[in-house]
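What you see is the complex with one protein chain gone and the rest in place.
Labels run A, B and C following the written order; every chain starts at residue 1.
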Amino acid sequence: MSGNSFGNFFRITTFGESHGKAIGVVVDGVTPGVSISEKDIQRELDRRKPGQSEVTTSRRESDRVHIISGVFNGKTTGTPVAMILYNSDIRPKDYEEIRELFRPGHADFTFYKKYGLRDYRGGGRASGRETAARVAAGALARKLLLARGVTVSAYTLRAAGVECSTFDPDVIEKNPLRAPDLQAAKKMLEKIGALAKEGDSTGGIVECRIKGVKAGLGEPVFEKLDARLAAAMLSLGGVKGIEFGRGFGCVDMRGSEHNDWMDASGFLSNNAGGILGGISTGEEIVFRIAVKPTSSVSVPQRTIDIHGKEREIIVKGRHDPCICPRLVPVVEGMSCIVLEDEYKSQAALLE
Amino acid sequence: MSGNSFGNFFRITTFGESHGKAIGVVVDGVTPGVSISEKDIQRELDRRKPGQSEVTTSRRESDRVHIISGVFNGKTTGTPVAMILYNSDIRPKDYEEIRELFRPGHADFTFYKKYGLRDYRGGGRASGRETAARVAAGALARKLLLARGVTVSAYTLRAAGVECSTFDPDVIEKNPLRAPDLQAAKKMLEKIGALAKEGDSTGGIVECRIKGVKAGLGEPVFEKLDARLAAAMLSLGGVKGIEFGRGFGCVDMRGSEHNDWMDASGFLSNNAGGILGGISTGEEIVFRIAVKPTSSVSVPQRTIDIHGKEREIIVKGRHDPCICPRLVPVVEGMSCIVLEDEYKSQAALLE
Amino acid sequence: MSGNSFGNFFRITTFGESHGKAIGVVVDGVTPGVSISEKDIQRELDRRKPGQSEVTTSRRESDRVHIISGVFNGKTTGTPVAMILYNSDIRPKDYEEIRELFRPGHADFTFYKKYGLRDYRGGGRASGRETAARVAAGALARKLLLARGVTVSAYTLRAAGVECSTFDPDVIEKNPLRAPDLQAAKKMLEKIGALAKEGDSTGGIVECRIKGVKAGLGEPVFEKLDARLAAAMLSLGGVKGIEFGRGFGCVDMRGSEHNDWMDASGFLSNNAGGILGGISTGEEIVFRIAVKPTSSVSVPQRTIDIHGKEREIIVKGRHDPCICPRLVPVVEGMSCIVLEDEYKSQAALLE
Partner (left out) sequence: MSGNSFGNFFRITTFGESHGKAIGVVVDGVTPGVSISEKDIQRELDRRKPGQSEVTTSRRESDRVHIISGVFNGKTTGTPVAMILYNSDIRPKDYEEIRELFRPGHADFTFYKKYGLRDYRGGGRASGRETAARVAAGALARKLLLARGVTVSAYTLRAAGVECSTFDPDVIEKNPLRAPDLQAAKKMLEKIGALAKEGDSTGGIVECRIKGVKAGLGEPVFEKLDARLAAAMLSLGGVKGIEFGRGFGCVDMRGSEHNDWMDASGFLSNNAGGILGGISTGEEIVFRIAVKPTSSVSVPQRTIDIHGKEREIIVKGRHDPCICPRLVPVVEGMSCIVLEDEYKSQAALLE
């Protein structure tokens, strides 16, 4: 497939380029009769939108969502919910200089090889801007999941080499890093600020916790719940790895130590991260993703142009020195989409 | 979907339980006119089959493949290739004792919650045995990829806390760990032997390197090449994480440092692991997976039965104290399936 | 699935309701580098749009298409082509009276049973207006097919009980019935005019001929070319049957008579309608669809409301007394989508 759709029953299809007319999403398979408003969607989009703080790009997009279809009198009708965000602050001129250059770390070279042409306007479909469409769809999924008792929360666990050592859920949305540790957030901010001044960038780790998922969700073989979450997360630009529960830390453990034992009250530990054999255990689902340092840096780099000629490049434009905080709502949105889909899948199986 | 199929154009569907009559696979979308024999398939199955050494289960399965359809006069016809492996050394009695018990670390509990019933015979569909069907399909994909110049090689990078420090591809298939470092392999073997004596187990890291993939393969958004490989790997029981290129190691790097620069001769480094924006760069594709310690251990563990009653369990049966070496051909097989599918996808796009 | 997507490689997803903000389509899997303009799309939409003549509804929709994404500098980029048509002449008030009534012959009752709610605004997703999105996508497919030498032409073969007896392709677009026989068209027009005056409607037969399809397209079993065309056509509201080649007329023939013999120059007849075993023969593909009389009639009819109460209904609004001529471009568009998809499918198989 051409890869612009995701999900089986609750299925999204995104479209639009970073510096084109608009980006949008069509969500199919939405339960009918559910209350939803543009405000519900906008709330999540505002968390992702650019220009929120000094660690994010200064591009000014209102990211205002328009629900075009699938909602009537404030309720979903069961037909496709199409949502559109018109691009406003586009500056294709920012990209004129690099129209024939491949930016290091970006998909410029690979897209050129795949499609045989170059849409040089700020990454086109490979731009992080595409994820706004996912956040919109995710907000819809989140609304549906809330009624099922499921909540999804992600945050920056590590950035610029600083890791959180405390966990206070209440502070996450109150600092520009979306970190659960204010002290750590402060240090991250300083380091990122220093890097930004040098025109450079950094990466980090985003952790996600999902509560309230009933036991028995997920498929047994290829569509394991962790396989689907992994696909969802690796489909985000800049994500280079994922781990569940104890993750890479489990490899040196003993089986007797890693296994989560049970007593009458339930599981006694959660090393598995809430998933066994690809199916939810009923415990909290926990995973972490590795986020690479932002590719757009304004230090001089070596590259080539579409004719193979060697060139030096200094990437201008407006970019996030660390994308973790803006990834947080995207990670949550994609998680919601996966889970909503799984609830429907299980209903179909048992019907 | 019910999750027993994988791939879009080159698409496999597996069936069968560990201790049922047989396991098998149907492969659809196979290029017609390609020479293939049961020998080609058997070679890969023999690498995965049980009973190869002291680090693997002593179950004796010949794992002999039967090609049932889709091949005529030694060549693929373009119609579905069905392959079956009849189970021979099944011992459902081994599992009689635990028919109402949930084995810690296994999918027993979650399958029971999902399906409302218990197929207690050795894990059923959740058993590692299901992966033999994938290896058979992967062997077919590998044959097709070879003609495209693509080679896939996996190996145990770390096991029982020991990591390889040298890389000699020629020794991989010559030691029971499938490690590229004989010294390390020896140490791993000792440690695993000691653990096995205690009835315990360990995990490890399997690394995979794919050479010869042309630039431009993979899809831009949801079906990114890394997203699909991640889904493929996390669909393997016991895999708890995956990372590409520098993986989790990239999170503290600077963008200017992590970006792979280019000159007229190509990329100057491969921190990205051969994939940018979800699409192949033409460089070697490199990823690593975290393999958890085998769940089946014969030390006493706490668990419950299907009635919620607390019980002690000692898992008998025949199990691998470390599954890394037997995962190696499975990781390769799944990688082949993903890549063969992507070649077809790209052909469809450009048609 | 929720049924708003069609196609495998060349895949469309439509959204929007008849009397909502807009209708639209996302087309994924479009070959990159192909010249396309809004004018190319508009040409086909203008053939379907309302208000063309006395046999079509008087609703006035400009049906102006906006290409939102997937085209850059006049060429497709290989990313999703989203197209939107904003609704302008909506009159939800026309439907206020019937907001609790089920219109006979319409999907009002069945949608209510399916979704548990009533979007009474002119049929919502079940409205013929949804097909404008298909025509837009079909125009894109047609452009791609033209380069392959494929042409698709449909026309009204029968309407109001009058059947064409001559075939002049040049007159099809020159009469309001889109009939290939001007004499017959004239009679149809008279009969339809008379029915319209009585507030009643009629049906007809649309025939479609596809030239230039190479031999070997289509899949062998479930996705036979005729099966997919049948699904495409029966997915159009008001279509109650389809037949290929000699169609229902073949049932009384002898095998020796119906079989299309061959000599060195090719097939000697085309009773099969260009498809054998689900795969194209290289001959002209020919099928006919049965179009039911328009359900919206202003004669009094018996029905019930959503509370089960018996009511009389007189359907007002603006409707086509015979939808055949406006179905013609839709039939062509859907045929183009199927065929473009098949070309890509075959490329993937042979890759």
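Quick note on the criterion: contacts are C-beta pairs under 8 Å (C-beta built on N, C-alpha and C of every residue); 3 or more make two chains touch, one makes a residue touch a chain.
Bear in mind that the values here come from a model prediction, so they are computed numbers and not experimental data.
Peer 1: Which residue from C:A185, C:I242, C:I285 or C:L339 sits in contact with the chain not drawn here?
Peer 2: C:I242
Peer 1: From the list C:R121, C:R142, C:R158 or C:R209, pick the residue that touches the absent chain.
Peer 2: Of these options, the touching residue for the absent chain is C:R158.
Peer 1: One chain is left out of this view; which of C:F72, C:F102 or C:Y120 touches it in the full complex?
Peer 2: Touches the omitted chain: C:F102.
Peer 1: Tell me, which residues in subunit C touch the chain that this view leaves out?
Peer 2: 1-6, 8, 14, 102, 104-107, 109-111, 113-116, 125-126, 130, 158-161, 195, 200-205, 214-224, 226-235, 237, 240-248, 250-264, 268, 272-273, 275-282, 290-297, 299, 301-304, 308-310, 345-346, 349-350
Peer 1: Residue by residue, what part of subunit B touches the chain that was omitted?
Peer 2: Touch set of subunit B with respect to the missing chain: 1-5, 8-9, 11, 13-17, 20-24, 26, 28-30, 32-33, 66, 68-70, 72, 75, 77-82, 84, 114-117, 119, 121, 124-125.
Peer 1: Just checking the interface: what residues of subunit A touch the absent partner chain?
Peer 2: 9, 29, 31-32, 78-79, 220, 343-351
By our rule, only the chains that are shown with their structure count from here on.
Peer 1: What is the graph distance from subunit A to subunit C, where chains are linked when they touch?
Peer 2: Minimum step count, subunit A to subunit C: 1.
Peer 1: Examine where the copies subunit B and subunit C touch and state whether the two sides share over half of their residue numbers (same) or under half (different).
Peer 2: Same; most numbers are used by both subunit B and subunit C.
Peer 1: Any idea how many Å lie between the Cα centroids of subunit A and subunit C?
Peer 2: From the centre of subunit A to the centre of subunit C is 39 Å.
Peer 1: Please tell me the distance, in whole Å, between the geometric centres of subunit A and subunit B computed from their C-alpha atoms.
Peer 2: Each chain reduced to its C-alpha mean, subunit A and subunit B end up 27 Å apart.
Peer 1: Averaged over CA atoms, how far is the centre of subunit B from the centre of subunit C? Could you give it in whole Å?
Peer 2: The mean C-alpha positions of subunit B and subunit C differ by 46 Å.
Peer 1: Where in subunit B do residues touch two or more of the other chains?
Peer 2: Within subunit B, residues 220, 345-346, 349-350 contact more than one other chain.
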